[in-house]
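Complex shown without one protein chain; remaining protein chains in place.
Letters A and B name the chains as they come in the text, with residue numbers starting at 1 for each one.
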Amino acid sequence: MSQVTHGTSYPSNKKSFSNKLRKNYIGWLFILLSVLGISLFYFYPMVQAFILSLKSGMGANLEFVGFENYARLFNDPTFISALTNTFIYLLVQVPAMIILALIFSVLLNDSTLKFRGFFRTAIFLPCVTSLVAYAVIFKYLFAVDGLVNKFLMDLSLISEPLDWLADPFLAKITIIIAITWRWTGYNMIFYLSALQNVDKSMYEAARIDGASSIQQFFYITIPMLKPIILFTSIVSTIGTLQLFDEVMNITNGGPGNATLSISMYIYNLSFEYTPDFGYAATVSYVIVILVVILSFIQFKVAGDRK
Amino acid sequence: MKRISKKLLFFLFLALILTLAACSGGNESGSDEGGSDGNTITAWAWDPNFNIAALELAKEKYSGEEGIELDIIENAQDDIVQKLNTGLSSGTMKGMPNIVLIEDQRAQSFLQSYPDAFYPIGDYFNKEDFASYKLPPTSLDGKQYGLPFDTGVTGLFYRTDYLEEAGFTKEDLTNITWKQYIEIGKTVKEKTGHNFLSLDPNDLGILRVMMQSAGAWYTDEEGNINLVDNEPLRLALENYKAIMEADMVKLNSDWSQYIAAFNSGDVATVPAGNWIAPSIEAEESQAGKWAVAPTPRLDIEGTVNASNQGGSSFYVLNIDGKEKAAEFLANTFGSNVEFYDELVTEVGALGTYTPAAESEAYQVENEFFGGQQLISDFSKWMEEIPQVDYGMNTYGIEDILAAEIQNYLNGKSLEDVLADAQSQAEAQFK
Partner (left out) sequence: MKKVKRIFTYLFLSIASIISIFPFLWMLVSMTNKSVDVTQGKLLPGTHFIENVKGLFNTVDIGTALINSTIIAVITTFLTLLIGSLAGYGFEIYRSRGKDMIFNILLLSMMIPFAAIMIPLYRFFGGVSASVPFLGIDTLAAAILPTVITAFFIFFFRQNTKMFAKELVEAGRIDGLSELGIFFRIYLPTMKTTYAAAAIIAFMNSWNNYLWPLVVLQSPENQTIPLLISNLGAGYSPDYGLIMTAIVIATLPTAIVFFVMQRHFVAGMMGSVKG
């Protein structure tokens, strides 16, 4: 405020300052609706859910127990196996799916390829399937006398049928295959749309310089798509940590608890068993904490430009 | 410039509000406080061929003084459980129905979790008129909350042709034990090549059937978790392991595969609740090839050849219109023999109202099952079903047990399996 003379002597500066202020103010208008909406429909209930996580009891008979629920987690073998399973899904499935989706999108982005529309549609289709159909079909395919076993036996890869859904290890594999089947096309869509925004002349230049298509993939495609790859890996991580549909409908968490996911455990605590919403909310907050940590790591690894 | 952008934003907000108003305009039918709206009461149930059809029939048969309009809403059972839990725990009774159908094994957890949410209806009908095994799950602290609906009375459905081929007669299957059942199964598999039954390794329903025939459950009458010193459970688990190891099981992982196992003629028997009959009858080419024997029992004192699997009852929520809802139920499901007659003939649903057992409709011979008086047999067995208090944690304990059973099948000793399951369950459900 003491720089009145300063201000008067540089009128152009003042103008640009007010201009910046105005833009900043318009910028806030752009995000206003979203901030209000998310606060109302997510943060307000999240705070409520946190308060709930400090209580315990069945149904409506809740009592304040402080952090007892959080301590209970460590002595809950079901929770621990759900957590372990979820991490196995996460570490195996997310990278596999993202790489596969990237390969599909790069192959399909080649405008000289024939039947492009057909392949694109075919690979995307699984994620529009109704869950009921998807689950029923996967159970059939992976049944003891199902098509997968028949196929593998015809190829002499196995000598007797595998019990895909009743063996703890194979059941996990089945779930991983199922998620990959359903969501690869979904991720491909993000990459395909993003690839359209990549300047084609970069590939031209690379080709002239004699770069192979694999080199182009690593030195142009991946760096250009970095923001969207980061986006899909965070979304897939969140998706896997909240994995529910596949497990619920294909194996129902079994055999034993071999395929149980954290979200399915939350569902069981809330609706399958005598409801304990307090403890269920506690388990939910574990997911939040995990996702925050993992997303932070992903942001750091991807080196989000500042 | 600034004015234009402001105007645009304003229009965006306007558009948003208008669309929201427009899409909500057509839906003013919902009442404010949930439940009753004048003489209309709502009911939630889940099976269009079964309990929904029963409610439709009740609506038709209702003959009370007061005019009551019943609005029946169909939701899958899991969906009802979710909606009810969400609504009752939020304390918002808006959108809740007057009458809701709840599975017996879940009833206690609802009644105890939401103490004032349900309306006791014991004064509206005579509970002595119903199969006694239905009463413990539907009441709490001496008050009757549920009006018993269908029975899950079990039977041993079997293929007469396969059994005959292996040299067994009707008598050989009547009033047998599970041990005998397993032995017969081995012979049938050997002689005919057909599997004896189909099981889903993730569904322990058959254990519950075995336990209830001896009047036992995962919990005792006080609600204490009772796995270690539970002789019927121990025997049931031994039988279960013997069945799984006898190479006579066709594994399934899904309800549709379970049905396919007998529709395709792959298995010789189906030990299940009476409600499986329509699915068996769906394969018309097998007409005349099926019969039903009493459920096998355990090798233990005090066990009977009758048990139960599934079954549900109607509950009235403690909201406006509760008296009307209770009256409606009492007038139909609670007292009307003629209604139960038609329920059996029209819907094929077997209720638990015992005075109906004498009626003519119950004596009818079922041609698909070789002229057997199916309904009459089931209602006889129904009255023998031992009373069991399902307690609060059936499904929770079973998930713990399921994990331990995997270990049991892989060679862990039964003592350790039960002891470990017991301590885990105790830690989980105090």
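What to note about this one:
We adopt the following convention: a contact is a pair of C-beta atoms (placed from the backbone, for glycine too) under 8 Å apart; a residue touches a chain by one contact, two chains touch by 3 or more.
Note that the structure is predicted; figures quoted are calculated from it, not measured.
Touching the chain that is not shown, out of B:A54, B:M210, B:I259 or B:A330: B:I259 (per the contact rule at the top).
Taking the whole complex into account, chain A touches the unshown chain at residues 23-24, 26-31, 33-35, 37-38, 41-46, 48-49, 52, 104, 107-109, 111, 113, 117-134, 136-137, 140, 146, 181, 185-186, 189-190, 192-194, 196-200, 224, 227-228, 230-231, 234-235, 238, 241-242, 244, 263, 266-267, 270, 277, 280-281, 284-285, 287-288, 291-292, 295, 305. In the full complex, chain B touches the hidden chain at residues 1-2, 4-5, 8-9, 12, 16, 19-21, 23-25, 27-30, 32, 46-50, 73-79, 82-83, 86-87, 89-92, 94-95, 97, 255-257, 259-260, 263-264, 275-276, 278-279, 282-283, 310.
Keep this in mind: only the chains that are shown with their structure count from here on.
Between the Cα centres of chain A and chain B there is a gap of 37 Å. Within the complex, the chain A residues that touch chain B are 22, 26, 29, 33, 58-61, 75-78, 81, 136, 139-140, 142-144, 163, 165-166, 168, 251-258, 268, 270-275, 277. Residue ranges of chain B in contact with chain A, taken from their complex: 2, 5, 9, 13, 16, 78, 81-82, 85, 88-89, 91, 109-110, 112-115, 117, 201-202, 251-254, 256-257, 392-393, 395-396, 399-400, 402-407, 424, 427-429.
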